[in-house]
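One protein chain omitted, others in place.
Each chain gets a letter, A, B and C, in the order it is written, and its residues are counted from 1.
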Amino acid sequence: MGRPRDALTGVAAGRRRRRGRGEQPVVPDAQFTSYYGRPVVKRPVWRTLDIAGYLFVGGLAGSSSVLAAGAHFTDRPTLARAGKITAAGGVVVAAVLLVHDLGRPERFVNMLRVFKPTSPMSVGSWLLSGYGPAAGLAAVSAVTGRLPRLGTLATVGAGLIGPTITTYTAALISDTAVPAWHGGHREMPYVFAGSGASAAGGLGLLAAPVWENTPARRMALMGGIVELAAYRLMEHRLGMVAEPYRTGTAGWLVRASEALTVAGLAGAVLGRRNRLVCAVSGGALVSASAFMRFGIFKAGVASAEDPKYTVGPQRERLNARDGSGIGRV
Amino acid sequence: MAVRRWLKAWPVFRQLRGEDPSGRGEAAKSRHTAELRARVSTADEVVKSICPYCAVGCGQDVFVKDGRVIHIDGDPDSPISRGRLCPKGSASLQLTTGPGRWYEVLYRRPYGTEWERLGLDEAMDMIADRVIETRRQGWQWEENGVRVRRTMGIASLGGATLDNEENYLIKKLFTALGAIQIENQARI
Amino acid sequence: MSQVSPGPPRMGFFTDTSVCIGCKACEVACKEWNAIPEDGLNLTGMSLDNTEKLDANTWRHVAFIEQRKPLAFQEPGVRHTGPVPDLATPPAEAPMTPMTPGEPGDLRWLMASDVCKHCTHAACLDVCPTGALFRTEFDTVVVQADVCNGCGYCIPACPYGVIDQRKEDGRAWKCTMCYDRIGDGLQPACAKACPTESIQYGPLDELRERASERLDTMHAAGVTDARLYGDDPNDGVGGTGAFFLLLDEPEVYGLPPDPVATTRDLPAMWRHAALAAAGLVGAGVIACLRSS
Partner (left out) sequence: MAECHPVGFQWVMEAKARGATLIHVDPRFTRTSALADVHVSLRAGSDIAFLGGLVNHVLQNEADFREYVLAYTNAAAIVREDFRDTEDLDGVFSGLDTEHRTYDPATWQYEGADVPSVAGEGDEEFEERTQAGATIREAARVEAHGSGGAGVSGDIHTDETLRHPRCVYQILKRHFARYTPDMVEQVCGVPPDTFRQVCELVTANSGRERTTAFAYAVGWTQHTVGVQYIRTASILQSLLGNIGRPGGGILALRGHASIQGSTDIPTLFNLLPGYIPMPHAHADQTLESFIEAEGTVKGYWGNMRSYLVSLLKAWWGESATADNDYAFDYLPRLTGDHSTNETVLAQMEGTCKGYFLMGENPAVGSTNAKMQRLGMAALDWLVVRDFALIESATWWKDGPEIETRELRTEENGTEVFFLPAASHTEKSGSFTNTQRLLQWHREAVRPQGEARSDLWFTYHLGRRIREKLAGSTDDMDRPILDLTWDYPVHGDILEPDAEAVLVEINGHDARGAPLSAYTELKGDGSTTCGCWIYCGVYADGVNQADRRKPHTEQDWVAKEWGWAWPANRRILYNRASADPDGRPWSERKALLWWDPEHRRWSGPDVPDFQPDKPPDFRPAEGARGPDALRGTDAFVMQADGKAWLYAPAGVVDGPLPAHYEPHESPFTNPLYSQQSNPIRQVVKHPVNRYQPPGSPVFPYVTTTYRLTEHHTAGGMSRWVPYLAELMPEFFCEVSPELAAERGLEHLGWATIVSARTAVEARVLVTERMTPLTVQGRTLHQIGLPYHWGPNGYSTGDAANELAPVVLDPNTHIQESKAMACDIRPGRRPRGPALLEFVRDYRRRAGITDETGMEM
């Protein structure tokens, strides 16, 4: 441990010309400064297919449970059954994806070792462990026709937990230092909810007959509009950090998603009497939702890989705060 | 009983009991963590040593457990190094126990294209024979009519991370053999 | 809680980069003690830094920065006249070790040993779903390898990019401030090895006091670009257990200038997520209403 060190290099002697004490000029850097262009934060190690896939499947499943519950109680059996099967299938796929992405899959039960409200993943794990059985039971009951009361109860449960499954993942990715995610943490849940709803609606359109698909169309419409609006809002708030959403793979995915959403919604509204048009529109909406999640995922990764998205906003914040900050950006 | 023990070890249960409600401290600690000790603390023996790299001569503590070196740390008692080590000194555990060490005698016969294995005992015997033979062949009683009592047939070049005692025996043996071309890194 | 005797004081690192000689003893001592895998041969062209960054297999990383800037009144003894090429070029494509432009003939070589910051508000710890990451009695943040299931959440959560996944093993790893050693009253391996006491270990309060004296001395001597980093309990991570004396802006060393623990915004995220979920329920109800 020892004493404070006072070995001041260059102070005892050294260069006498040029400038006197205390007059070190700060050389203003015209450019953005980083350590050899290396990222400041780590990019997520999550595999795209696993985790972006999970964001999509979880959103679809959760929202489908809502639609299924609604359909269940408004006597739209095909739509309800489709929603329940989607939810149950979704949750199985989601669980497989999650476990597959673990570095130590055999330790997946450790997810329930603690309950941490500070960890969206912990909260999500507990939610999933409630939602999974409910969605499963609801689906089994719907398909087999057995245990109708329990099935109804499970349908209600899944319908209530489902939305949280759809939106907690927004908190999950926003609760990171990834600039493009964290910066959008206010809007992200609405993007996810909208995207989930739109996908669930889309799936309903795909699965249900024309006479039963009104809720699906409405769900898709509401979802799609919220998604598009929330996304625009998020992009605006992100400022320069929105760049990764517009460029590269992410940019392509997001643009495709937006186009598909608009097309899907248009098709769903305009072709509402045509089973085929409805189905194609539904498919477009489901794909749009997937594209959106993959786009968001990719944008996040890209924003973590370039230090300017980390340093830039922080430097701006510092400068705004004390006004004396040295302009580096 | 087992269930209770399991339950008591379950961090969620500990969280609920209020010891650490957020689950970020004590409650999350595993048994392995709770029992963690520095491996030097459980060593059988601490052997005093000196770093083998440069000539600063930093003190080292060599920790031994079950007949194996488990760690090498700077010796805080040393007035030279005060417990500190440079990257090389810090790597001396890997130097001495790492994958770079070779533990077998190898032999390349004249014109051989590959290494062959050879027992240590046999190798020593062969080397002793070579020394005796080469010494006899190259023996000089005189050069230019003046007594020299030596052999120019054998030479040795040693590193300078050898011990004084090793250098002493090398110089003593080779001088007695009449070999004079005994050199080391100090000239390099 | 009250009947529990007060634990040990909060322990920390003060890394005074103004006396760092870039020897990398900390890197090796850390690897030896913690038996961290060697991670490949890669000449980076980033001055003498071939380690590049903190990650699962590097818990101490010495940064090397060459700058056309004066170090107080040091006479650097170099005589260059031309301009410095664009420093934004990645090292592999750069015509020379990238360096900060400045006056020709100025040169300073900054070296700094980076490490996990052991934040007061540690995002990695907050987001860990398994409790593998926990806060010790020394107020340090440690991953338990026997618990971690490699979910990877802590990795993008860290505002400093410290913790990382070890590919071949799947789990997350980072500096433990030698939890096993300090528990037995020993110094962490890096601080123990550091030849020039650039890395100092001790009770955080003492270290902060020492650092502030050191800073005053430096400022008084005219080293005006010296600054402390991570010593402020009011910063975005509540101050760090490992803090630094730097001679330039943090980003020059690859450190974020104003890091924030992401979980500071978590309540807002939960609120919005809940609202969005409620909206979804509402949407479901509306969607299913039968038009009369």
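Observations
The rule is simple: a residue touches a chain if its C-beta (ideal position, glycine included) is under 8 Å from a C-beta of that chain, and two chains touch if they have at least 3 such contacts.
This structure is a prediction, so every number in the text was calculated from the model and none was measured.
Residue C:76 is the one among C:12, C:76 or C:222 that touches the chain not shown.
When the whole complex is considered, the residue among C:111, C:204, C:218 or C:261 that touches the unshown chain is C:111. Listed for chain B, the residues touching the missing chain in the whole complex are 45, 47-60, 62, 64, 67-69, 72, 75-82, 84-92, 94-96, 98-111, 113-115, 118, 120, 123-132, 134, 136-139, 141, 143-173, 175-188.
Although one chain is hidden here, its contacts on chain C can still be listed: residues 19, 21-25, 27-28, 31-32, 38-43, 45, 47-48, 50-51, 66, 68, 71, 73-80, 82, 84-85, 91-92, 94-97, 99, 107-111, 195-197.
Basically, only the chains that are shown with their structure count from here on.
Using the average of C-alpha coordinates as each chain's centre, B ends up farthest from chain A. Each chain gets a centre from the mean of its Cα atoms; for chain A and chain C, those two points are 27 Å apart. A separation of 54 Å divides the Cα centre of chain A from that of chain B.
Computed centre separation for the pair chain B/chain C is 34 angstrom, with centres defined by C-alpha atoms. The set of chain B residues that touch two or more partner chains comprises 11, 23-24, 27-28.
Counting partner chains per residue, chain A shows two or more touched chains at residues 113-114, 116, 118, 122. Those residues of chain A that touch chain B in the shared complex are 112-118, 122.
Remark: chain C residues 23-25, 27-29, 32-33, 125-126, 131-135, 142, 144, 146-147, 178-181, 183-184, 186, 189, 192-195 touch chain B in the complex.
Across the interface of their complex, chain C is touched by residues 11, 23-30, 32-33, 36-41, 71-74, 83-91, 93-94 of chain B.
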